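The other protein chains are all here in position, but one chain of the complex has been omitted.
A and B are the chain letters, set down in written order, and residue numbers restart from 1 in every chain.
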Amino acid sequence: MKAPFVMMAMLETTHGGWSPLVWLVVFAAACGVALWIRAIGRGDSRTGGASQKPFLSGNDLADPEDARVAASNMYWGFTHALRVYYRRVMAFHSGSLADSILWFLVVLAMLLLAGRVA
Amino acid sequence: MADLFAHMPLVVAGLLLMIGLAIALWKRNLIQMLMGLTVVEAAVNLFLVASGYRHDAIAPIYTNAAEGARMVLPTVQALTLTAIVIGLATTALMLSFVILIYRYYKTLDVNEVRKLRE
Partner (left out) sequence: MNTVLLHSPALIVGLPIFAAILLMVVSRFGEKVRAVVFFAGIALASLAAISLAEQVLSLGAVRYVFGAPSPAAPLVPPDSGGIPVRILFHVDAAGALMLLVAALTSVAAALYALRSEERASGREYFYPLFLLLVGGVYGMVATGDLFNFFVFLEITSLAGAALTAYRIDHGLAAEAGLKYAVVSTLGGLSFLLGVGILLARHNLLNMAALGARIDLAGFGVPEAVAMALMIVPLAMKCGAVPMHQWTPDTYSRAPAPVSAFLLVSSQASLYGLFRIGFSLFGLSMDVSTVGLFVVILAVLSMFIGVTMAIPQHDVKRLISHHAVSQTGYMLLGAGVCLAVLGDPEKVRVFGRDALAGSLFHMMNYAVYNGLLFLAAGAVIYRTGTRNLDRMGGLGRTMPLTMACFGVGALAIAGIPPMSGFASKWVLYESVFRYSPLLSMVAMVVSLLTLASFVKVFQAMFLGPQRAAYAAVRDVPAAMWGAMAVLAVLTVLLGLFPDVVMQRLLLPAADALINQTAYTMPLGGAQ
C-alpha cells in the first residue's frame, strides 16, 4: 500500500493533468497570504459602532432579521437582463403532461429522420 | 393485395399505435389520456404476438407434433404475457394517482393538473 499522498498523483489526461496535491500546496500558500494581509491590518478598529450595523441599500432596518436579500431577488438582474429568454423557456416548462408526450414524440421523430437521412 | 393481408396484424398494430398516441395527445381528460396509453400498449403487444406468427404453423407444443412441423415462435408469447402484466400494474398505479389528483384538485383537465411547472 502506497502512502496516501503518493496516490494523489497526477491525473494524467492526454493533454495535461490535475493533481490535488499541487492544489493543496497552492491553497495552503493562499491561506498564508490571506493571513499575512490580515496581520498587517490595523488592530485598533472600533467595535460596537455604526460600522457594525446591518446595512441594506441605505434603508434603515428595524428588524435585524430582515437584513438579507431574499433568495428570489438575488439574481434579479440576471433574470431581468435575460427576460426574453426566460419568458420563452418558462412557457416551455408548461408542466402539462400532453406537452411531455409531444416532446418525446418530437425527439423520437427527429432521431428517426436523422437515421434515415444518414 | 395478398401482401397486405399477410401483414394485416402489423397494419392493425400500426393503426392502433397512431390512434392511441392521438388520444394521449389530444384528449384533455386524464382518464381518457390513460386510455390512449392503454391502446398504445395493446398495439405494442399485438405487434409482439404477430411477429411470432408463422404461416401454416402449429402451437409450439412437442406432444403429438408431426415430425418437422412448423411451430409459431413461443418467445414472443411469453414476452407479451409479461408485458400485459406490467401494463396492468402501471395502469392501476396511474389510475390511483388520478383518483388522488381528483380528490385534491377537483379536476381531471390536463391543462389544470399542472401546479408543478417551471
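Basically, a residue touches a chain if its C-beta (ideal position, glycine included) is under 8 Å from a C-beta of that chain, and two chains touch if they have at least 3 such contacts.
Source: prediction; values computed, not measured.
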Those residues of chain B which, in the complete complex, touch the missing chain: 24, 30, 33-34, 37, 40-41, 44, 47-48, 51-52, 73, 75-76, 79, 82-83, 86-87, 89-90, 93-94, 97-98, 100-101, 103-105, 113-116, 118
Positions on chain A contacted by the hidden chain, ascending: 4, 7-16, 18, 20, 23-24, 27, 54, 64-65, 67-68, 70-72, 74-75, 78-79, 82, 85-86, 89, 92-95, 97, 99-101, 103-104, 106-108, 110-112, 114-118
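Heads up, the rule we're going with is that only the chains that are shown with their structure count from here on.
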Between chain B and chain A, distance of the C-alpha-averaged centres to the nearest whole Å: 46
Residues on chain A engaged by chain B in the complex (per definition of touch): 90, 93-98, 101-102, 105
Residues of chain B touching chain A in the complex: 21, 24-26, 28, 30, 33, 110-111, 113-118
